[in-house]
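The structure appears right after this line, and notes come after that.
Missing here: one protein chain of the complex. Every other protein chain is in place.
Moving on, here comes subunit A:
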Amino acid sequence: MKNIFLPLLALLILTFSCSSDDDTFYEEVVIPKGAYENGIIVSSEGGPSSISFISEDLSSSENNIYFNVNNEDLGVYLQSVGFHNDLAYIITDTNHTITIVNRNTFEKVGTITTGLQTPRYISFLNGKAYVSNWGDSADGTDDFVAVLDLSSNTVENTIPVGEGPEQVLANGDKVFVSHKGGWGTNNIVSIIDANSNIVDTITVNDNPDEMIINNAGELVVLSSGKEAWTGTETLGAIAKIDVNNNTVISNFEFEMGVHPNLMDYANGTLYFQTSENKIYTMADTDTALPTTSTIDLTTAYTYGMAVKGDRLFVADASFSSQSEVVVYDLPSATETHSFSAGIGASKIYFN
């Protein structure tokens, strides 16, 4: 009996050891490095969506950090990430979800799945978060800003706004919302009074998108204008708005044919990218748009941009292969580093 048992056991072991070759398909197993405390966070829309990390000193990088830590996917499409205290809020629009993670470890803390419909951007104010939502994208009248209670992570209120609310910027006791227009087009910035939830609007050029508050305390809004392919091309512009009385202080319009897309603010300087794929810089005190570019990019599809210190980070998105994040040194206007990122890399944040 024993004589049969041993070979049988051996056969059994052999069978199991042979059938476990499923694991060998993937060439590399990425072990999480643990801390994402200091560095650059790159979000990629997908699908599959993903988040990449680049160390502060640009010496190393890691893709798919959310998956590596949590062994699950985020869903599509990763629209934006908001940071508040120790947490990061990852917004995926098609599954109407905000995934909350610890911003240093990227361990999942929770999710918000009710009360959102096609969420886009988030901003934080007084224990609350304001999330822009397109609603049903085919319906231009159901768009809203969801107010999250950050202690319970639930939507406590919704504020109806005009079509296509995009970026959200909380400042003082006001929440500014740029209306890029969703699938359509729009030309307003909504101003929500955080105490009363009363909404005021300011008209700007078509398709307002990126917003910052400059060192002078002004709200700066970048409007792309309508591109030529729409059939009714309109001018792009950068508007400066007085946040106290909600009026436009100055409006810098671009010439026909040139449309600004991306904008960031650092070192007391405004950086923006145009449809010609050039980066321009503008000081707060400048009274006209710059005429000469700072860097002429060579990226194929400039989909995201951010500035920190002397470094300009550009997301060169691909939707059929890995994207690239290119780092430029601003003083010398030269490319210094490049990193791979996920499918459709779109936003760059500093942790």
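Just so we're on the same page, a residue touches a chain if its C-beta (ideal position, glycine included) is under 8 Å from a C-beta of that chain, and two chains touch if they have at least 3 such contacts; residues count from 1.
By definition in this document, contacts and distances are computed from a predicted model.
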item	value
Omitted chain (choose from "Sulfate adenylyltransferase subunit 2", "ABC transporter permease", "Family 1 extracellular solute-binding protein" or "TonB-dependent receptor") - UniProt protein name	"TonB-dependent receptor"
Residue of A:E227, A:E253, A:D284 or A:E335 in touch with the missing chain, whole complex considered	A:E227
Selected residue (touches chain absent from view) among A:D139, A:E156, A:D200 or A:D310	A:D139
Hidden partner interface residues of subunit A, rising order	22, 25-28, 47-48, 50, 63-64, 67, 72-76, 92, 94-95, 136-139, 227, 229-230, 259, 261, 275, 300-301, 317-322, 342-343
